[in-house]
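And now, chain A:
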Amino acid sequence: MAQEYRVLLEHADKINPESAADYVKVGGYKGLEKARSMNPKDLTEEVKKSGLRGRGGAGFNAGMKWSFVPQYPETKYVVCNFDEGEPGTYKDRIICQKNAQALLEGMAICGHAIGSNNGYIYCRGEYPFVVEMLKKAIGNAKESGALGEFNIEVRMGAGAYVCGEETALIESIEGHRGEPRFKPPFPGVEGLWRMPTVVNNVETFACLPYILTNGADWFAGIGAKSYPGTKVLTLTGDIENPTYFEVPTDYLLRDVIYELGGGVKGGKKLKAVQVGGTSGAFIPPQNIDTPIDFDSMSAIGAALGSGAVFVMDESRDIVDTINRIAKFFEHESCGQCTPCREGTHRCKEIMEKINTGRGTLKDIENLKVLARVMQKASLCGLGQAAPIPITSTLEHFEYEYLRKLM
Partner candidate 1 sequence: MANYMDIIASCKDKPGGIIEAFHAIQKEYNYIPEEALREAARAFKVSEAQAFGVATFYSYLSVKKRGKYIIRMCESAPCHVAGADEVLKALEANLGIKAGETTEDGKFTLELTECVGQCQATPVVTINSEPVFNVKPEMVPGLLAGYK
Partner candidate 2 sequence: MTNSINELENDAKCVFLIGTNTTENHPVIGYKIRQNVLKNGAKLIVADPRRIELAELADVYLPFKPGTDVALFNGMMNVIINEGLADRKFIESRTEGYEAMAEVVEKYPPEVAAEICGVDAADIIKAARLYAESEASSVCYAMGLTQHTTGTDNVKSCCNLALLTGNLGKPGTGVNPLRGQNNVQGACDMGALPVVFTAYQAVTNDEARAKFEKAWGVTLSGVNGLTLTKTINKAYEGEVKGLIVVGENPMVSDPDLHHVEEALDKLDFLLVQDIFLTETAKKADVVLPGVSFAEKDGTFSNTERRVQRVRKAISNKGDARQDWEILCDLSTRLGYPMSYNSPEEIFEEIRTLTPSYAGMNYARLEGTGLPWPCPAEDHPGTPILHKEKFNRGLGLFHAIEYLEPAEVINEEYPIILTTGRSLYHYHTGTMTRKAKGLDEHMPENVIQINSALAKAKNIVDGEIVKVTTRRGSIKLKAEVIDGIRENVIFTYFHFAEAAANVLTNAEVLDPVAGIPEYKVSAARLEKL
């Protein structure tokens, strides 16, 4: 029987996340202490060695990312991406609400590695209460002296999914429209206020204290080799236990749904599961015996990313759901580049047409062409990923589309 394996959430609800003292009692801030006893280069090596990969869309090796940050100029930034906007995702909120000090500690560890005392947490505007809590947690940590010279400021987003893209997030902190920048230059070289910046999300930062405390080898030994550690998942949709879990990354998707999740709600049959939020692929039942780690998911066209697991039972209307998702992307496109700005709108228009029984084969053909161009030619990940739900359902559930045509 599959069990949770809690690292980040081990002390959930047992400690006050605002209190540094509580956190210290359960072993907190030891990692930072250790990190500060190391020279930055060794620290970065240690993190690299742990195999920690970003718990976001790209899954990039965290230590590697840090190693790209140049030694000069002196002003650098550590930015926490707390803009989880993928529908069905709330794991970073849970980590903050249960273990905020681990996030702060993780950011300070990163600060030591790259030589920065300037931290920003960019929290999505949907969580004003978490912002208040974080501000208290930071105040408490500063007061206790745990963070030393490292400063953290919280900035609040204002309802823009695209700000989860790291350069859009940076633009937003700078007070601009959240429009992603073209890359290169990457934030590691030219980020916030054109200074070198490391952007990682809450879950990534929160892993760091445990890696430092228990050692890189310990972390590398958990879960899948290529993507070690644990992953916090949130289960939504037609599932018996719609809640969050922390599991090792070699866990099978089937077990997530049927063991932890308690199976499809009402004992119905599974039609599809979408992993990683709205931009993830729809996985048919025949593919659920796959480990949830990043690379295995990518291999079946899905994305682990945000850790959202959205389950749909046999009664669900795929086309209607895709229509809704298409509307989401139309709403969230920043509007900067042509394929995404216009493409998300036309996708929604065509999906609406098909969903309301006015579509033709030609529309499906047009969707495919449009999806291909959006994936290949959009400026940022949003436009590139927006058609994935469409292409994956056209691959596995084309009959549902055909059934709705005129």
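Some observations on this one:
Convention: a residue touches a chain if its C-beta (ideal position, glycine included) is under 8 Å from a C-beta of that chain, and two chains touch if they have at least 3 such contacts; residues count from 1.
Criterion applied: all candidates are chains of the complex that A comes from, given by their letters.
Remember, predicted model here, so these are calculated numbers, not experimental data.
Evaluated over the candidates 1 or 2, chain A touches in this complex the candidate numbered 1. Residues 84-90, 93, 124-129, 153, 155-161, 172-178, 193, 234, 236-238, 242-244, 274, 278, 308, 310, 312, 316, 321, 324-325, 327-328, 331-332, 334 of chain A are the ones touching candidate 1 in the complex.
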